[in-house]
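Here it is: the structure, laid out below.
Only one protein chain is missing from this complex, and each of the others stays in its spot.
Which chain is which? They are A and B, in the order written, and residues in each are numbered from 1.
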Amino acid sequence: MSFHLILFLGFGAVCVGGAINLLAQRHPINSALSLIAVMAALAGEYLLLGAEFVAAVQVIVYAGAIMVLFVFVIMLLNAGEEEETKGSRVAVLIGVPGMLIASLLVAWVVLRHSGTEAVAIGALPGHPTDIAQLLFHDFLLPFEVTSVLILIAIMGAVVLASRPDSTARKVN
Amino acid sequence: MVPLSYYLLLSGFLFACGVVGFLIKRNIITIFMSIELMLNGVNLSFVAFAAHWHALAGQVFVFFVMVVAAAEAAVGLAIIIAVYRTRETLNVDQVNLLKL
Partner (left out) sequence: MNPMLNLWLIPILPLAGAAINGTLGKKSSRQAVTTIALFFSGAAFAMALWVAMRFSSLSLPYTEFFAHWIRSGSFTADFAFYLDQLSLVMLLVVTGVGFLIHIYSVGYMWDDPSYYRFFSYLNLFMFFMLTLILAGNYLLMFIGWEGVGLASYLLIGFWFTKDSAASAGKKAFIVNRIGDFGFLIALFLLIQHFGTLNFGQVFSAVSPLPAETASAGLLTAIGILLMVGACGKSAQIPLYIWLPDAMEGPTPVSALIHAATMVTAGVYMVSRSHVIFQRAPMALTVVAIIGTLTAFFAATIGITQTDIKKVLAYSTVSQLGYMFMACGVGAFSAGIFHLMTHAFFKGLLFLAAGSVIHAVGGEQDMRKMGGLRSYIPWTFLTMGIATLAIAGVPPLAGFWSKDEILWKAYQASPVYWAVGVITAFITSFYMFRLLYMTFFGDYRGGQKDAHGHASHGHDAHKHDAQGGHGHGEPHESPMVMLVPLMILAVLSLVGGLVGIGNRFEHFLAPVFDSGLIAGSSEALEGASHATELLLMGISVLAAFSGWFLAYFLYNQRPELPPKIANGLNGLYETVVHKYYVDEIYAAVFVKPLIEGSTRILWQGVDRNVIDAAVNEAGDGAKHISDEVRHMQSGNIRSYAGWVAAGSAAVIGFMVWAWTVGR
């Protein structure tokens, strides 16, 4: 039982627990907080694999910005507990079993295929320097495109969320 | 030394939870969060494979996924706000004007 494994299992348990809790909770704010827990645990997993930059970005951007945005919106809209509405039978009857079957299949494939490959702790160090080297040389175009994407997202979000009369005021 | 398959199984589990959450939850925001969960599962799988094959591009890809997720979350939540303004509800079952 290596330390690597213990750490992995610890973080893994937090992930699993958070995910299940997200499904189990009725109030969306509880689900949001579980999701933050999941993300934090995932950051730990990334560190175990040596991806320090990614782990940092995970915490800062994902857990720190995106989830905060979610929490803001939940608070803004004053979302309450979920009502029980009869939605779609198809989703529950066909979708869930289908997904479970699919995931079981994938799991089976993974287990069949895997031999003795093992990942060492900190296997691939992802230094910011190396990442930056890739990012600004080999993946420059995607980088620039994603910046444009973010710009579009900002404009879209502003337009979508603004109130109708406020735009009218701006025109005047 | 943790076998690669463990990472992949964990990733798959997170993804499956995300899908199931998408299917059984009725609150739009919770559905969105399930989508984020799915993305996270995929990210883990990317990083694991990157470590396994010593290809740093895997981590760079995770970076891009996060960027896109951020953009998507922003726009999606703006849409949710707009829908809430018109429909006064966050229950996805009641946003069904497109039915035949």
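One rule holds for everything that comes next: a contact is a pair of C-beta atoms (placed from the backbone, for glycine too) under 8 Å apart; a residue touches a chain by one contact, two chains touch by 3 or more.
Since we're looking at a predicted model, the values are computed, not measured.
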| item | value |
| --- | --- |
| Option touching the unshown chain, where A:Ile60, A:Val109 or A:Val145 are the choices | A:Val109 |
| Given A:Ile6, A:Val92 or A:Val145, the one touching the chain that is not displayed | A:Val92 |
| Touch residues of subunit B, complete complex, unshown partner | 19, 22-24, 26, 31, 92-93, 95-100 |
| Touching residues (missing chain, whole complex) on subunit A | 87-96, 98-99, 101-102, 105-106, 108-109 |
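The rule is short, and it goes like this: only the chains that are shown with their structure count from here on.
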| item | value |
| --- | --- |
| Approximate Å spacing (C-alpha centroids) for the pair subunit A, subunit B | 6 |
| Subunit B contact footprint on subunit A (complex, rising order) | 2, 4-5, 8, 12, 15-16, 19-20, 22-23, 28, 31-32, 35, 38-39, 42, 45-46, 48-51, 53-54, 57-58, 61-62, 65-67, 69-70, 73-74, 76-77, 79, 82-88, 91-92, 95-96, 99-100, 103, 106-107, 110-111, 114, 116-121, 123-124, 126, 130-131, 134-135, 138-139, 142-143, 146, 149-150, 152-154, 156-161, 163 |
| Residue ranges of subunit B in contact with subunit A within the complex | 1-10, 12-21, 23-27, 29-30, 32-34, 36-37, 40, 43-44, 47-48, 50-52, 54, 56-57, 59-60, 62-64, 66-75, 77-82, 84-85, 90-94 |
